[in-house]
Every structure is written in C-alpha cells, then in structure tokens.
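Inspection log for the structure reproduced underneath, given as structure tokens.
Every protein chain but one is kept in place in this view of the complex.
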Amino acid sequence: MIPLNWYLALSAIIFSIGLYGFISQKNGIRILMCVELMLNAANINLVAFSSYNDDMSGQVFALFSIALAACEAAIGFAIMMSVYRMRDSINLDELNLLRW
Amino acid sequence: MAYENLAFLIPLLPALAFVITFFVGKKTPYGGGLIPIFAIAASFLISLLITIGLLQNPDQVISQSYHWFAIFNLGILIDPLAAVMLTMVTFVSLLIHIYSVGYMSHDPAKPRYFAETSLFTASMLSLILSDNILQLFISWELVGLCSYLLIGFWYQKPSAASAAKKAFLTTRIGDVMFLAGIIVLFADLFKLVNGIIPEGVYLLRFDEIFSFIPEIAAMNATILGFEVSHLTIITLLFFGGAVGKSGQFPLHVWLPDAMEGPTTVSALIHAATMVTAGVYLVARTFPMFIAAPQSLIIVAYVGAFTALFAATMGIVMNDLKRVLAYSTISQLGYMMLGLGMGAVIGAEAVGVSIFHLVSHAFFKALLFLCAGSVIHAVGTHDMRELGGVAKVMPITAATMVAASLALAGFGIPGTSIGSTGFFSKDPIIENAYLFGEHAGNWFPYIFAIVAALLTSLYIFRLLFMTFAGKPRTNYGGHESPASMTVPLSILGILALVFGAIVVEPFNKFVNSTFVNNFVNMDIPALAEVGNYELVHHAGQEPLLILWMPVIVAVIGLLIAFVIYYQKAIDMSRFVSKDNSVYKLLYNRYYQNEIFTQLFAVKFVYEGLAMAGYHIDRFIDGIVNVISYLIIEAGDSFRKVQTGVIQHYSVAVITGVSLLVILIKLVMEVF
C-alpha cells in the first residue's frame, strides 16, 4: 500500500503549483484554473485521510468540495466572459475600479 | 375658638382670588378688582380677629403643621409678631387694592394687575405665617416672582422689563445666600439629631431650630484662618437674604428702579409686602441672632450705613417716586439698625423695629398713594415740572403733609403727642445712643441722627417743590376720585395718631413673641451663649438725647423751607454738573455703572460667559480633532487596498502562514 505521506506530498506539490500560478498570473482564466488546482489538492488530502482512517466522511466532503468547485468555476467563467465583453481583456490588473 | 381654624384661609383667599382673576378676571366687576378686594378684606378680618384673640391671651399661639414631602412640612404659626404683620399687610394691601380700582381704571390689563397683586399679597401672607424656614423661603421666592411680574407690568416698555429683571436678579443674589443658610442650618441640625428624625418632627420648624441654638453656636468652622461659629455663618447668610429683599447696602440697587411699575405696585412693594420681608426674617429668627453677637453688630452697621447712604441720595433726586424709593431704603436701614440694637436691649429690639415697620408701612403707603394721586392727576412725576399742586388737590396735599410729619418724626418727647414716626423712629435712635454708651461705639448713633436730619430735609424739599408755590409748567389736574381719596384719608389719620395710641401695648405684645406656648426662649441666656450681657433699658438718657431727633428734624424742615419755599439761598452753584459732590450724589455714587455695567455686563457676561464660550469651543474642538485624526488615519491606511488581486493573495497567504506558526508556538508553550 502506498504510504499516506506520498499522497500528502503530491497534494502539497499540486497546491504549491496552484498557489504559484495564482500569485504570478494576470490572466483571469489562468487564475481560476490555479484555484481549481488548489481545491483538488485539498480533495486529495481529504480522500487520502478518509481512506487511511476508515471514515467515509472525508470522501463525502470531497464530493461536496467538487460540487462547489464546479459551481465556482461556472460562475467564475461567466464573470470572465462578461468582463471580456465589456473590456476586451481579462487582465486582472486592469480591473481595479474598487481599489482604495 | 373657631376662627383659629380659619387661619389657613388668610393666604388661601388671595391665592384663590389670583386664580379666578387671572382666568376670568375680565368678566368680574371693576376689571377683576372686586374679587381680590373681598378676598383680602376677609383675610384682614380673620387676621384682626386672631390678633384680638392673641392680645387677650398671648399664650394661645396658633400653630398647625402638616406633612408636605419627605421630611418637610407646611404649617401655620401665628404668634404676636406674625399677627401684627398679618394685620398690617392685609390692611395696607386692602387699601391699596381699593385705591387701585380708581388708579388703574384706564389700563386695559387690569385683570392681570389685580391677579398679580393678589398673588403678591398671598405670598407675603404665607411668608408671614410660615412655621418653618423652608416655607418662609418658598413664599420669599414667590414674593420675588410677583415683584418681577409687577415691576415689569408694562412689559412693552424696555425700561420696565429691564428694571424687573434687575430686581429679580439682585434679590436672587440674596436669596441664594438665604438658601445657603438654610442648607448649612439643616446640615447642622441633621448632625445634631444623628440623622434620626421621628415621625411628625420637622427639623426646619422654628421651635426645633431655636431649641438647638446653643449646640449650633458651639460648632466652629475655620474660614480664612478665622474661627467662626456656625451660628454666625448661618445668621449672616440669612441676613444676606434680608439685605437683598429689604434693599440694604449693597443690594439696594434694584429698589429705585422698581419705580417702573404702576405707583400702586410701588406702594405695595415699599409698604406692605416684599421689602419688609427681610426685616421680618431677621425678627423671626431673632433668637439665633441674639446668640451670634457678631452678626447682630453687622446687622446694625449695615442698617445704619444704609439709612444714611440712601438719605444722601434722596436729597438730590428730582423724580417724586425716586425720592420716596430712597426714603424707603433709608427707613429700612433704621429697621435693621433697630434689630441690631438687640445686642444691647435684647428681645425688646424686635418690638421697636417691628413697630417702625408697621408705622412706616402706613406712612410710606400713604406717601406713595399721594404721589400716585398726583401722578394720576397731572401725568408727570418730575418735581421740577410741578409746584402748587396743593391748590388743585387739597385732600392729597393734606394727607401728604401728615405722612411727611410722620416720616420726619415730629413729636414732643416725654408726652404722648407726636406722629406715628416719632414713636417708632425715636426709640431706635435712642437705642443707638444706648449702644454707643455701652459699647463705646458711636457710629450707629451718628449715622442715625444725620440720616434723621437728611430725612426731614428731603421729604420737606419734596413737599415744598411739589405742593407749594406756583405751578412751574402747565399741567391740568383735578382731585382724585373717592376710591382714591378715602384710603388716603384713612392712612393719613393713622399716620398721625396710630403711634401715640398703640405704641405701649404694641411693644409689649410683640415682645412676648419668643415666650409662649410655641417657643419659650430665655433671651439673656442666649446672650450668654454669645458671650455678652444685655443692658436693661431704663430710659435714663439725658434730655438732650431725647430731644435730639426732633431737633434735627426741625432743622431739616427749616433748611428745606429756606431753600425751596423762600428761595433765600441760590442753589444753582451746588446743583450743577461741575460740582463733584452733586454729581456723585445725582449719579447715585455710580452704582449703576459699577453693578450693571462693570459687574454684570463686563465681568459676568463679557468676561466669564464669553470665556466659557471659548472653552466650550475648545472642548468641542478636541472632539472634532479626534474624529478628524481617525478619518485621516483611515484615509492613509486604505491605500493598502491596491486593487491588484495578487497583492491580496500574498497578504492572505502570509497571514495564514503567520497564524499557523503562531498557533504552533502557542501550543508548544502551553
């Protein structure tokens, strides 16, 4: 059986990639994708712990999280679409109307 | 007897008359005058019956107490002192009200006038028959309110509104002292009974207060390095109240201005109500003053000084009513002096002083009503425009002469011939002589005798300038109607004969005030509390001293006759703007400038109040600065919100990481 630590390491790597992308990217779509990456890293954790502890609630939470991620993605992309229609760009640095 | 149970009606009837007249006065006869007249007449009858009953049996003092609120009561105390005051006030007030029906007949605001005068009378009556110092204070303030309303009766006149305000404020200074006296007194009494007050015992009742005099006198306080007895402090504070109400120096400034009201109001204020309240207060609390000799001496000095001080101003005034106003101040000074002489002769001083108060009430009411009659007929009160009024108004002139003789105190010592003023004022001056002999201090006597000279001078000056000679201007005029001349005649007769008839029994009656079934004071023992001894009056003064007051009165009359009737001496050198003495007197020692301009306007208003205004701006400024700083801080801090999503995410990640580290650390420590 694969040790738990391996799953945790995988999850940490994916989370870090997602985090790096979230911080460094300016394109809205990419940022959304990075958010998805981080969510999935968390899902891996949930499932891994669930399997090792023989407790199904972790898997249930993972399902919740996936459903939430789907909703979030749908709304996120919809927002990006309308932003693009208005601004011809989805560069988030330009979307700063609410600063200060 | 039954009429004792009617005692509560004495102040209540005029108070009811006030309510009725105030609301429906227009619909009642004589412009609202009839109901007050009947009410006060009834009060007068009850007072008279009670006085007669008391005269027959001086031990049957009426004393009734009712619980009011907390530990205070309302009550009625009619002892000889109160009885004579009640009778005098109701009588004089009744005559003034009858006179007012004629005098005020042309004024559209008659109902208000009669309502306010009856409330005035009611307050004064309630003041006189209070059996406790709190009720006395309350009535005292109500008297002040009524005087405010009545002096400002013609409120459309700015000068009247301003005079009313001045009267209220000046007396208010005294009132606050009086209140402070009550507060200190109550605190002492409360301490003496250890805070335990049985049901039905009211500490502020006069009998309770008097029973604690030695204990209060034994309490000492140190003020500015001087050891002072609490009793001295309390009595001086009470006297402060009396100074305000009775127009003594230096709080007398309101009284001459009080002329702005109708003349009848002046008569009411100067004779029956208001100004006598201060003298009454000192007389009522006299046992306290006896045990505090320093206070008594101060009363005497202030009285003597006021008597002279006011008389000096009386001789240069040209306004009929102002001369009389200064005369009132001067005579009130005599009354205070008379009370102060208690330091020598004990409780007899009360009888002497109150007798002067009553006789003064008669002749001063008469003087004012005569002046009112003249003013009513000729429409001016500047004496320089008058002259020869006697021909037009013989009854008024005759009564005026009677009043002047009484004021100047004409009479023959050693006999029972003399005007009322002679029998009332001379004993005061003789007592001052006795005081001088006893204490080696002649100031009160000298002041009193000089003031007597000036009194005679100013009143005959007034008489000659107004009634004698030829008219100086064209004034129409006629004798006043009967409603005015009848009161004048009654008062005129009283001014001449009252003193000779009643002086002996009166003094005896009033002197029994402090020994009866209500209180039983041993006055000489109280003097011992104050560490001095009383002299027993025996009347063995030299003949010259007995004659002295009359001699100076005659001198005053002669001077006035020579200057103002014969015009033998040219006064124009004296009466001119260049003469500094005349200027000083005519400008009333610049009191108005000092009190109103310098003290009230410059110091209190422009100084203190405006300083307060700026301090408040400063306090408000601090609040505003705090809010400004917070707004500014937020303004600079919000720059953190750059609008760049990556900045936010870095902040979030840093924050979460720090939190994790922190929790880890904390967990390790515990």
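Miscellaneous remarks
A and B are the chain letters, set down in written order, and residue numbers restart from 1 in every chain.
The criterion applied here is as follows: contacts are C-beta pairs under 8 Å (C-beta built on N, C-alpha and C of every residue); 3 or more make two chains touch, one makes a residue touch a chain.
We adopt the following convention: contacts and distances are computed from a predicted model.
Matching "F420H2 dehydrogenase subunit M", "Macrolide export ATP-binding/permease protein MacB", "cytochrome-c oxidase" or "Cox cluster protein" against the UniProt entry of the left-out chain gives the name "F420H2 dehydrogenase subunit M".
Remark: the absent chain touches shown chains B in the intact complex.
Of B:Y3, B:F190 or B:Y532, it is B:F190 that touches the chain left out of the display. Of the options B:L179, B:L324 or B:L453, the residue whose C-beta touches the omitted chain is B:L179. Residue-wise, the contact with the chain that is not shown comes from B:P158, picked out of B:P158, B:G200, B:P542 or B:G634.
Panel shows chain B; residues 68-71, 134, 137-139, 141-142, 145, 148, 152, 155-158, 160-162, 164-165, 168-169, 172-173, 176, 179-180, 182-184, 186-187, 190-191, 600, 604-605, 608-613, 615-616, 619-620, 623, 627 of it touch the chain omitted from the view.
In the analysis below, only the chains that are shown with their structure count from here on.
Centres computed as Cα averages put chain A at a distance of 93 Å from chain B.
Interface residues of chain B, counted against chain A in their complex, comprise 638-639, 641-646, 649-650, 653. Interface residues of chain A facing chain B in the complex, by the touch rule stated above, are 19, 22-24, 26, 31, 92-93, 95-100.
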